[in-house]
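I have a structure here, written as structure tokens, and I will follow up with some questions on it.
Of the protein chains in this complex, all but one are displayed in their positions.
Chain naming follows the written order as A, B and C, and within any one chain the residues start at number 1.
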């Protein structure tokens, strides 16, 4: 691997996940932290010529006005992350990243997200759809130019959008583009506009959120036209990771799962946004469908996500699985997952960027199914089991190794 | 599959697991229960020409004096299993099985198990090793003859023996047999004597307990000489199953497991026997080693198994997994497994018998590694992950299907 | 105590709680069960000349058409209660109780409860309010006459009603009665009509549900006019009992409870009724208010009650209490309560009847605050702590003892 610089363009650049990814990246670059939690740092991927952490530079879009210093201190205060000493050591680098953050768009993000926006971001609501896409694209391209980057990977880590009705169904990018030009109001959510901007700039697009992003036939068509990679949706970090691990056990042992109840409580901004039932609908679906896929039948399920302020960025999930075994005997498994959302998500963001950058160097195009194990609702695959998804990553590594 | 009868010879024939297996078998034969919990009943194994449940007949060795009626009622009383109505419907068949139970051996079973023995069983302590083996073998052979059985599968489901010191190390059965003839006291534990008897009779041997059983080079040699199948050790039913499912998740996500604490409480006879620290040692090791194998390093571990009378056959396991993620952040996963030991174990016993009977029809010999997913310490394989072990079973099914 | 017979008149007579109370009463009368779970059976109350269990006879109102035999078998099937043998032994007595069950009223019970009603009960919707009260009263009085009862205690154990808007505010029974006569539609919920009927018949009234019942100034006025005792509301059996026990600990140790989240899952008819958000509103409030009263400030709270069919009558409550201690350190307590609702509630119903019958013999009138510890929202007291509420019961016992 050469020492060329590589850009990471974060949508939602000052959010919790992005802030933690930025802080962690700098901490690793400065040898203040090790690589625990980074999948791409596992020994089995050490010979793939992945980019070195020192090569990465961060920029992005954001609709609030703040800074990495403020956000890391906020995470320290609400969630006891990082520690004061570490923050003081990484702030100089983070300030450089702050300069690469540009104003995002509020088109179709929903009222709850709008309520968090800076006055500058509010102005973007009047922009036409095409102008928005052009502006977003320019921001990404200027970032590349300014820092002389060999590649820019765009990744959406912003808050979950509400589901959008009447998203036009068209398979061709040309048809979709026509609609975007013709209609006065954007028929697409913000996450898709970022995806389009990214693809038009020729940059791979990743969607770590349950929002639509590039998950539309027309956008896949655009990706293929422009020879770019893309993948999503919804990073698989906690309770759903557990589901995709545990459900196969019940299936393999022919145990009948009667009900699976999951309650999630947490107190970060994502939680506040999800407290809006419209935004939550997207999320709950993303957490729920895989049980039916793995088990082959639909147990009674319940997923609740509740904003409890005192929890900060820490999520506690309590799951109660009620199952029937031999001779109709009812038994149960309960688990309590106590994890920090940003800390679980941030390394996966860095891993996705790193694997995608490597894949881009191989010159492939389209949906990266080999990254399925990172997503709750992976695009391009029907495989719901974590173990089988992870096997795809291993097989890809073998391919890269042997290429 | 023809309608020939097949024998199941249970070592520990009136114990909780055996009683539940017998009760469940009859309940299924009489269409009073469905096949939930039986792995071999999964659709993916439906075309393998496995034996029909109606073909099986039960017999076995036991060192206590009781009956299936008494034992099912005991499980009803202590653990709310079966229900009075079901018991009354299956007792007539169970009484026929009772007639097939013969006295086992107390050689090297340890004081705790001895204390449970009937006066008749106590007499067996004076028997020579060779006579014991001969008697056990005759019992099995008479069972076959009396019921006109096409095959007999022997499976050890008795209480855990204490570890035996000075087990002779010899690779050849001939050397071992010489030792057995020469030494006044048996150098082998009871579980191995049953294995030898089984192999000499030409019957496959399965070891569902942590006891030694056939897990000695000399016994494997005997198995190959006599063209019989065998496999063990220690049925993987609850907490350890969970470990072999969850540990790979931490490994695959590069999360650093700092400590894994598991506390098990239950109140059945197995619990009483394990309250003897000598017997427990065997068990705890069997539950603990796989973490190191899966993770690639040794976290601090603690496994406790405690006899709490009020629990009856219900086991509650509480596990606390303390792990470190990105930027050194400490997080935790706790789970509480509330399962009924006999109910979890019994269907696996029937599955093992059914799969083994099928394999015997193919005419193979030696250790059945394709059954690894059923065991805590599977013989003949280094693979500790449940998913990969289960893949061996699927591959075997594919082989059988294509044969 | 003489051997006179005493009546228990259950509103919701074939519901889960009533069925379990009836089954338990008969089982104790026939010496098939002991008095575990019965507060009135504690040694400290043994010298109060409480009625003997053999004296009680059961009758009641119900809007469904079923029988105790059917309902006990249903509880056996869904929730593994009682056992087949016990049921067969108590059914003959329960059949006698069945004969004492009369049709209740559907006035203002809400659509969800209506949907469960028998065709006979549906007819009662056309009855005028005054006729309804008269009919209910006659049913109770005939029960007394037919069985030659020294006393009848009426206790509401029916499903929770939806909150009723526009309940008339009047302090005097006379004003309320005028309204009942004048208005075409009943301004009161069914639970209050039962209370009125009970009081008019001169029988003490207890309300084990969150419904309004006698908790209106005008009904208290009626109670005093007719010299009857009454008390309510909402039996304190599980999660709320835990709250009233644990919250004082946090207060006494000056620990700052930041949030208290409680999730309840269960699958009985009560659960189905509470799945109707209108009925649930009454319940959730009843479970929530006491934290503020005990702590002196309002932590963020969340109470969810969800119908999970597989649970049957078993309720699992998971509570997560997040609190701050010295130097702002955040800590947590979680508990999982796994109890059977009917089994927890039924003995309290019998206790309340027994204590009330004893108090009635003393000749007092009005709200029985000494029974506060049995209720989530006890009438006539501001004391939210269980321990202090229980002290009222002990003080009453001392009074009775010394009278």
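The working rule: contacts are C-beta pairs under 8 Å (C-beta built on N, C-alpha and C of every residue); 3 or more make two chains touch, one makes a residue touch a chain.
Everything numeric in this text was worked out from a predicted model, so none of it was measured.
When the missing chain is restored to the complex, the residue among B:32, B:91 or B:261 that touches it is B:261.
Interface note for the absent chain: among C:116, C:170 or C:333, the touching residue is C:333. By the touch criterion stated above, the residues of subunit B touching the omitted chain are 80, 258-259, 261, 263, 265, 300, 302, 304, 306, 308-311, 316, 318, 320, 322, 324, 330, 332, 334, 336. For subunit C, the residues touching the chain absent from view are 20, 23-24, 27, 33-39, 41-42, 81-82, 86, 241-242, 245-246, 248-249, 252-256, 324-329, 331-340, 343-344, 346-347, 373, 385-387, 390. Take subunit A: the residues that touch the chain left off the picture are 80, 83-85, 336.
Just so we're on the same page, only the chains that are shown with their structure count from here on.
One finds 50 Å separating the Cα centroids of subunit A and subunit C. Mean C-alpha position of subunit A lies 45 Å from that of subunit B.
Those residues of subunit B in touch with two or more other chains are numbered 336.
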